[in-house]
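The structure under discussion appears below in the form of structure tokens.
For this depiction, one protein chain was excluded, whereas all remaining protein chains were kept in their positions.
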Amino acid sequence: MKQQLNLGLIGVGRIGKVHGEHLAYRIPRARLAAISDVNLAEAKAFGGKLGIGKIEADHHALLNDPEIDAVVICSPTDLHAVMIEEAAAAGKHIFCEKPIARTLKEIDKALDAVKKAGVKLQIGFNRRFDANFARVRRAIASGEIGEPHLLHIISRDPGPPPIAYVKVSGGIFLDMTIHDFDMARFLIDEDVEEVYAAGAVRVDPAIGDAGDLDTALVTLKFKGDALGVIDNSRKAVYGYDQRVEVLGSAGAATVANNHPNTAVISDAASVRRDLPLNFFMDRYLDSFLVEVTAFVDAVLDDKPTPVDGVDGRAAVALGIAARRSYEENRPVRLEEIEA
Amino acid sequence: MKQQLNLGLIGVGRIGKVHGEHLAYRIPRARLAAISDVNLAEAKAFGGKLGIGKIEADHHALLNDPEIDAVVICSPTDLHAVMIEEAAAAGKHIFCEKPIARTLKEIDKALDAVKKAGVKLQIGFNRRFDANFARVRRAIASGEIGEPHLLHIISRDPGPPPIAYVKVSGGIFLDMTIHDFDMARFLIDEDVEEVYAAGAVRVDPAIGDAGDLDTALVTLKFKGDALGVIDNSRKAVYGYDQRVEVLGSAGAATVANNHPNTAVISDAASVRRDLPLNFFMDRYLDSFLVEVTAFVDAVLDDKPTPVDGVDGRAAVALGIAARRSYEENRPVRLEEIEA
Amino acid sequence: MKQQLNLGLIGVGRIGKVHGEHLAYRIPRARLAAISDVNLAEAKAFGGKLGIGKIEADHHALLNDPEIDAVVICSPTDLHAVMIEEAAAAGKHIFCEKPIARTLKEIDKALDAVKKAGVKLQIGFNRRFDANFARVRRAIASGEIGEPHLLHIISRDPGPPPIAYVKVSGGIFLDMTIHDFDMARFLIDEDVEEVYAAGAVRVDPAIGDAGDLDTALVTLKFKGDALGVIDNSRKAVYGYDQRVEVLGSAGAATVANNHPNTAVISDAASVRRDLPLNFFMDRYLDSFLVEVTAFVDAVLDDKPTPVDGVDGRAAVALGIAARRSYEENRPVRLEEIEA
Partner (left out) sequence: MKQQLNLGLIGVGRIGKVHGEHLAYRIPRARLAAISDVNLAEAKAFGGKLGIGKIEADHHALLNDPEIDAVVICSPTDLHAVMIEEAAAAGKHIFCEKPIARTLKEIDKALDAVKKAGVKLQIGFNRRFDANFARVRRAIASGEIGEPHLLHIISRDPGPPPIAYVKVSGGIFLDMTIHDFDMARFLIDEDVEEVYAAGAVRVDPAIGDAGDLDTALVTLKFKGDALGVIDNSRKAVYGYDQRVEVLGSAGAATVANNHPNTAVISDAASVRRDLPLNFFMDRYLDSFLVEVTAFVDAVLDDKPTPVDGVDGRAAVALGIAARRSYEENRPVRLEEIEA
């Protein structure tokens, strides 16, 4: 068995840098062997700091390098699917940021390529690896709270993205709720059969003008008759609000937000805490390390990856169904999306 | 101005006894002048303890007593509407337990009688007077959290009622969710325009056999574009779960359950608290006192009652709409119910 | 066995009124038969509201009334001991507010009288009957947290009493810490053998000018080698702070303060709760009801009272020892106080 995995990192934007540092310093079984970015100067600056020998503008140089076992794709979303196909064709194992693509057709083409090549694929739904949500999953998986009956996911951003981004984001259900769709499937460990999405524009009229929503409640009906609801807002003034709650036949599991410290201040006005962590990178930093470590382990130990192509596809399908439900104001069955 | 209100209590079942003791002992501006119950022995036992002079089997004796200013109706649900009409005709102010009736037709007839008589009517939605929920209402009313965007109501019983009761209860939406419909209208202070109800039988198949549900998620669209969801379960093994949460443009307000004490025990296995209060009478005892005090004050000071006939009617309409939504699996507009 | 206890209430100040209402309305096995107060008008106003037949200026009228089984002494502190002696001589069972007296000599004389008369005596250390502290006691008594090793009592007033009161109060250790001394003995269920008191004047220099302290830390050494510390301040700006914590060999038990509601408000500045209850009567109201109910039960069922003369004496002895420790800046053994 190979002892260490040689990886190539494609794209050194914000999330690429996080994965790069983790691979270079914090995952003993990984070796970051090469980096590529169309912005070569940026790639060199980052790679130089990490002491990486091979730094390229063109990612094909990584795919063609026989020393490289696996690639971590952190390019813009519209390149994910084609890069997956290329990497699969080159026989590289693949960790790819979410979403795979915004249409099921593109996704299916990419997943076919992966299947044919027989390489491993992991999609970057990092929240599954967060200590809070993983604990809730364990509460369900272990039977600690019995059969799941009701699920709540609260997922609110501290503030909306720029309108320019909103316009190309694919809409709230594919851009933001997609994480929560994956969380729902992860926690309950079942497919969703039907979706009903209620939405509103409450945060910023410009988001509505761009044809999108900023406030939503999405009802989920799971295959096994559990019910769930996802609460999304583009703006929680108190910070990044990331909570879930599951009621089961034998108990409930619920998580609170993460705060920068545990201090409580009591004065003549109130008993208070500092605000929860405000930035997704602070909130989820550990989860990025754990997910990539899991990918490295899956490849080296030849185990299934913990988040595969089916998971990546299902979240997108739910996003598409939610949008249709909102537009037609009716429950939409997932099988309609496949038709 | 009258200094003290003379009240007659109709019905001394569980909730009648609570109101009776409060009127007799704990509301200085009230005087419990008479009691009636078809079970005269029970009425005598209870009234004797309180030192009440007038104890009757027939509630008409109270309605005909000129000394009595107001009645508190705690009879079975199917007698509420007709007793309201009788009391109104007798010129008595009325506090009536919820629901007024299970059909809008009966309700409208009763409310017409009240209107014609010009008496005051208060419906027993006691939860509005609970310290937790009242605090959330204040957070909204005062602008502390800005305009409401998203509402969650978690309302779970510790265990299901007997099947015999389920069969005559009118169904979960009229029996259980009705409180939450009122809470939703109270907190947001707006009417709901559309309802979508998802439901399941997860707690006990016998509830399904009786044509009812035991698990539900009801989505609400408010007139002003706030969205809400009500989570109901007939069984939370850890106790009576009664929470709400509101996200507003300037903040959020959320409440936790009430526990019998604040003690935290840490041992080698966990850090834990005793279960929340399990019985609605323990959980809501204070609210029953506050609501009846408010009624007494409203009559004596000639102010509007804090929960009126419109409120009592709206909660029933929402229950009817939710049932139709569930049966037809589609969002139902409230105006459809009126047609 | 007698089914109901006839009680006379001596003194209708603030705490007397609380006990009076509880006896009249909320303790079914009790009957408030008579009231006395040197302020006869006040006694008549209060007794009239409760419908009490016998209202006197002189408490001897109650002691001489053969119908009365027991008295509740709520007179000023300097009358407690002599009234206990008189009541004992009259064969009445006695519930007496704390402290019995401020000298051990007076206390011993009163306790001798009680012993000779063979009547029951309960001292009003109401905090033992508070749900939070009682839960911690149960955690110890049941073995849930093992053998107690370390005890913390946090006991802080929302604000200092008037200086005029401070001057006649007997000092912080006899006026304020006395409750905590009793709590320490109650929780650990052992006698304290040695005390070391550190103190300071930090809240108001006028308290220091009056010869008293407003800030103190008292170390306790229990007979069985547990250690404890009492933290007192005359001023916690956030409200009445009443907490305890016990570390045992198998775990720990800790309590939080009681708040008027469970609501949490999150906004752009903080995540906060309303202040804890500020007034001892709000904080401890339930405990007053439970303690007097326990007294009534102890008499009717001929059981020992849960807080007896030994307990009342021990708390005063600890207060005297703490004062000496502070003055001489050295640990003081309780046996020194007895010499």
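Note that the chains are named A, B and C in the order they appear, and that numbering of residues resets to 1 at the start of each chain.
Just so we're on the same page, a contact is a pair of C-beta atoms (placed from the backbone, for glycine too) under 8 Å apart; a residue touches a chain by one contact, two chains touch by 3 or more.
Only a predicted model underlies this, so the values are computations on that prediction, with no experimental measurement involved.
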{"item": "Omitted chain - touching chains that are shown", "value": "A, B, C"}
{"item": "Options A:25, A:165 or A:279, residue touching the unrepresented chain", "value": "A:25"}
{"item": "Option from C:101, C:216, C:244 or C:334 whose C-beta touches the chain left out", "value": "C:216"}
{"item": "Contact residue for the chain not shown (choose from C:26, C:109, C:202 or C:259)", "value": "C:202"}
{"item": "Touching residues on chain C - with respect to the absent chain", "value": "147, 149-150, 152, 154, 156, 196, 198-203, 215-217, 219, 221, 225-229, 231, 233, 235-238, 241, 247, 249-252, 329-331"}
{"item": "Contact set of chain B toward the excluded chain (per top definition)", "value": "236-239, 259, 266-276"}
{"item": "Hidden partner interface residues of chain A, rising order", "value": "25-26, 28, 51, 131-132, 134-136, 139, 144-145, 250-258, 260-268, 274"}
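As a convention for this text, only the chains that are shown with their structure count from here on.
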{"item": "Same-residue or different-residue interface between chain B and chain C, half as cut-off", "value": "same"}
{"item": "Whole-Å gap separating chain A and chain B, where each centre is the average of the chain's CA atoms", "value": "43"}
{"item": "Averaged-CA centre spacing for the pair chain C and chain A, given as whole angstrom", "value": "58"}
{"item": "Distance between the centres, which are taken as Cα means, of chain C and chain B, whole angstrom", "value": "39"}
{"item": "Multi-chain contact sites of chain C, meaning residues that touch two or more partners", "value": "266-268, 274"}
